[in-house]
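Here the complex is missing a single protein chain, while all its other protein chains stay put.
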Amino acid sequence: MNIQNQYIRNLITKGDRIRGRALDQYRDIVIEKNPIKNAEGSALVKIGKTEVMVGVKLDIGEPFADTPDEGILIAGAEFSPIASPEFELGPPGENAIELARVVDRGIRESKCIDMKKLCIKKGEKVWMVNIDIQPLSHDGNLIDAAGIAAIVALMNARLPKLEDDKVVYGEKTDTTLPVNDIPIPVTVAKINGKLFVDPDLEEEDSIDARLTITTKSNGNVCALQKGRTGSFSFEEIEEAIKISVRKGKEIREIVKSLKT
Amino acid sequence: MNIQNQYIRNLITKGDRIRGRALDQYRDIVIEKNPIKNAEGSALVKIGKTEVMVGVKLDIGEPFADTPDEGILIAGAEFSPIASPEFELGPPGENAIELARVVDRGIRESKCIDMKKLCIKKGEKVWMVNIDIQPLSHDGNLIDAAGIAAIVALMNARLPKLEDDKVVYGEKTDTTLPVNDIPIPVTVAKINGKLFVDPDLEEEDSIDARLTITTKSNGNVCALQKGRTGSFSFEEIEEAIKISVRKGKEIREIVKSLKT
Amino acid sequence: MNIQNQYIRNLITKGDRIRGRALDQYRDIVIEKNPIKNAEGSALVKIGKTEVMVGVKLDIGEPFADTPDEGILIAGAEFSPIASPEFELGPPGENAIELARVVDRGIRESKCIDMKKLCIKKGEKVWMVNIDIQPLSHDGNLIDAAGIAAIVALMNARLPKLEDDKVVYGEKTDTTLPVNDIPIPVTVAKINGKLFVDPDLEEEDSIDARLTITTKSNGNVCALQKGRTGSFSFEEIEEAIKISVRKGKEIREIVKSLKT
Amino acid sequence: MSNFKRADGRAADELRPVTMKVGVLKKADGSAMVSLGDTVAVAAVYGPRELYPKHLQNNERAILQCNYTMAPFSTKERVRPGPSRRSVEISKVTREALEPALFLEEFPRSTIDVYVVILQANAGTRTAGINAASLALADAGIPMRGLVTAIAAGKIEDTYVLDLTGDEEEITACDLPIAYIPREKKFTLIQMDGDIPPEDVKNIIKLAVKGCETLHEHQRKALLGKWSKEGS
Amino acid sequence: MSNFKRADGRAADELRPVTMKVGVLKKADGSAMVSLGDTVAVAAVYGPRELYPKHLQNNERAILQCNYTMAPFSTKERVRPGPSRRSVEISKVTREALEPALFLEEFPRSTIDVYVVILQANAGTRTAGINAASLALADAGIPMRGLVTAIAAGKIEDTYVLDLTGDEEEITACDLPIAYIPREKKFTLIQMDGDIPPEDVKNIIKLAVKGCETLHEHQRKALLGKWSKEGS
Partner (left out) sequence: MSNFKRADGRAADELRPVTMKVGVLKKADGSAMVSLGDTVAVAAVYGPRELYPKHLQNNERAILQCNYTMAPFSTKERVRPGPSRRSVEISKVTREALEPALFLEEFPRSTIDVYVVILQANAGTRTAGINAASLALADAGIPMRGLVTAIAAGKIEDTYVLDLTGDEEEITACDLPIAYIPREKKFTLIQMDGDIPPEDVKNIIKLAVKGCETLHEHQRKALLGKWSKEGS
């Protein structure tokens, strides 16, 4: 732990943050819909200097044996060094895998996509929904940025054209994906018992632990993920859930306001 | 070669062993049948402090082009560090691969499984018999422990239920695998021209070479594998075969006595 | 850059070469047809002390979706350490990949193989032509040796026997591959503005850049590939093309003279 | 509360039969086997030992490395050997669940390596693995702030249900595993898949804590058993 | 010359709309985004920085490392993540296209790392990547003999055509990408797939050089824009 980390920890302990934000304050959130023409749906989400691009690609595949009448959801993340000098080339490491799986679970467990509507021929052909997460700039809180970008990309995705049950790559129809909720992940960070949202990279390097709570429009929780090597008390978990429901609602409004 | 190795070599040269065993004496062999519920068949074999678990899993697959009416046998070994500080994470190394292939050949060449009975639909669907070897404690002579565990697991395996030619995972029938012989591998180790069986780990680290001889109930030899960087004379090979036939018979009796 | 490299560079700058060759002179080219019985076609090409074996193996596969009535061409190179102490075990590195892709493009773009004739059943079964490049001795200019060996192997390949649309491995028919041109790659190397062909290994270690130009019987260019970290001027490119057309013709005559 | 009856006859807040043993693996510095019903995990610990290659060493503290693996025969459908995205994530959260209990700063330049293998799986493998790993750390004599315990809970119909089986996982409204240090009342792992109101989250966590306290007793007995045996 | 009309209405020797920006990635030492029509490349540069592990260092010069990657969503049919033989080759020729412009001997024992990611692909991704990488190197303040520019050209019917689109690639007699340092009139990348007489090769290269000169102006403006902004 270096001097800057210690400084940040002291500040937070007093309820202050390096860039003057309130503990429950996100950096500015900017969302761009469908910046990528070749993706069936895409979104660029900026939270302060953190930027994450998500592209949704659809293809036809065979369903899993235990869900023969449901589409398939697959989320993956590539941590290219373009986004951070800490990222290295090679297969996804544990942080990229965790990020993708937390985003995946938020989407999947919220049941915001009606997977049965993605069945083309039971037991044989279903839509495979690939959610590919590509951070462009890692300045902290990638999970929330990726989660928001994923749901916006899905909401704005249109199915490609089919001919003889084969995808005509590059041709989109007007049919959108059947998305009926907006799950939002809110990551609550902790330093010395103080909870705060949306850590930037310097803060993230200083925290004890984080708890990502994904909530739905009705306030239900659909995914939890604790990270890092600290711990939480029961009261802190309670408080974190409260914060995430509130901030999730705010972010959901931003997402909804885009949908025109 | 350290002092302990030299001590062991001197002892063996005189016909003695560190734990007082006779040269042709195995450590205690303890066999547990079907300890793993989810495996179609399984066995835990302990030889002294060496412990190897083997699980047999059955699935449906396509036959090889040159044997369209035969099932498929596949043996693999995972050398997890739980069994030894010398084992490392990662894909199987040459020792794990050799172990699995020696076990595989002993089973396969003995023809103890009637592979034609594992054909479901010629050229299309056959049973695939996966033999997965998981050492729990490596205190020497893994090959013999794994080979014994493999044949016991096979003898106690029951086919899973089929519905529409698909496996209903987790449901077993009363049909056993068609196993009609009990091949037993016996590894004969050599130090300074002295032959002995069942080296423990300290002995194994001190040997010149080893010869694994797998025999059948009728005394036939069905697999040979020399290992390590020493060599054998013709007379030593003759002697090793004699030992392996005799010890193989003893171990086979232990295996048979389980089958109730 | 060591003293030998500097010596070579000084010589070339004066128009001379270490082994006394003219700038536009290849080392002796020796070609052996079909040395490998199990390959459908094969060739061993020696250019001085550089030796490259190429084997062509044919199999049945599914065509690509966008070319349902065309066979498939795949070139690969394995840089085994037998050919050079600089080669390492492991998956192909960038030099092996580049080599294979340059050879592949020369064949493919020349359209010397009528890929439509390799369709067995449209959209379902086509011939897959595997060109496997195995250098035996790397003494410079592997690209030209591999390219020549590839086209000779293809010209001498015979289709294997089919039964029920399956390959009978090891049985060849009298039907040859439909090859109708002889693309020849000529690599032009450059040191201090001097262009020369067929660098041996010591020369190759000393060059600024190289340009491989693959030409057809009618003098057309079907592939270009610049390599190494130097650059070319427009005039040098013009000159290199001229050289490659001329040398390509000479080498093509050698190849043609084999075809009896 | 509903009339939901568990297929195995357990009470809603009852654990499956628990077995815990330490020192089960002969070659590890510490080891343990934990079974909860049909789920069986073994864990081995090596270390603290010097970390190689040296450039990975941390001069101020030990590194904790964890690896979670399922034996290929542990599940109904065979598991392909080798790491999967699931096993990489569980290895990560296992490490993060154990690390708060350790005094890593006492062992600079060292590594402590924890290996978990699931021999038999019927839900709750990550929590069984953490229980085993925590015992194995204690068995290896590594000083700890407290034992780490772990269990999952959920909600079926209107009933909060402790220690889900595989069949129950199919019908629960959520699957919420925790790791918990009873001595410190701290949560070191919290995950959840599901769709439930915040109030349920809290109640399910409380139920899981009860389970952890029971498991903690089992862990202490397993360690005492070892010690009394060693003393005898 | 034939009457070949381009689907997008461009003249045969006209580039697609060009956008170039530097400093677009927050965490890199230098970065740039280049779009030519629907092809979008971003590049990040790190270094010169000390190379690890040390045994890879060259005592006389810096090492240049380049990596070209396509985002999985950048193409009509999804690209599988991870290196392919195509991306390995493009990474190699990208490095060889950039290296002649650099003074690597000034930074012994160092590495300069260039990462190109294609966000959207409609032909010409390797050349867009080289344009972006060259800008990113300049943005990182790395001294250069000159900016490297790159573009592909081809021949459709009897017309030489600059900056092919994906649809045009389907019908061109050849696809000939070059990289070119206008200040030095040097070609640092030359590739071609096709089947054309030598005379055409030369004419197509000349057309591509024209395109490079225009791109060079765009690059200079992008860098000036940055500098004037920094100065303001």
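The letters A, B, C, D and E name the chains in turn, as written, and every chain counts its residues from 1.
As a convention for this text, contacts are C-beta pairs under 8 Å (C-beta built on N, C-alpha and C of every residue); 3 or more make two chains touch, one makes a residue touch a chain.
Nothing here was measured: the structure is a model prediction, and the numbers come from that model.
Shown chains touched by the undisplayed chain in the intact complex: B, C. When the whole complex is considered, the residue among C:8, C:56, C:189 or C:222 that touches the unshown chain is C:56. For the chain missing from the display, the contacting residue among B:61, B:85, B:178 or B:227 is B:227, taking the whole complex into account.
Summarising the interface, chain B meets the missing chain with residues 92, 94, 97-98, 100-101, 105, 108-111, 211, 216, 219-234, 237-238, 241-242, 245.
Taking the complete complex into account, residues 36-39, 42, 49, 51, 53, 55-57, 59, 76, 78, 80-85, 89, 91-92, 130, 132, 134, 136-139, 167, 169-170 of chain C touch the chain not shown.
Operating definition for what follows: only the chains that are shown with their structure count from here on.
Shared contact partners of chain B and chain C are absent; no chain touches both.
Ranked by how far their CA centres sit from the centre of chain E, the chains are topped by B. Central chain by Cα centroid: A, whose mean Cα position is closest to the mean of all protein Cα atoms. In whole angstrom, the spacing between the mean C-alpha positions of chain C and chain E is 27.
Chain C and chain D have Cα centroids separated by 58 Å. If you average the Cα atoms of chain B and of chain D, the two centres end up 32 Å apart. Residue positions of chain D in touch with at least two other chains are not found. In chain A, the residues that touch at least two other chains are 92.
If touching chains are joined by edges, the resulting network of the protein chains shown is an open path. Contacting chain pairs in the structure are A-D, A-E, B-D, C-E.
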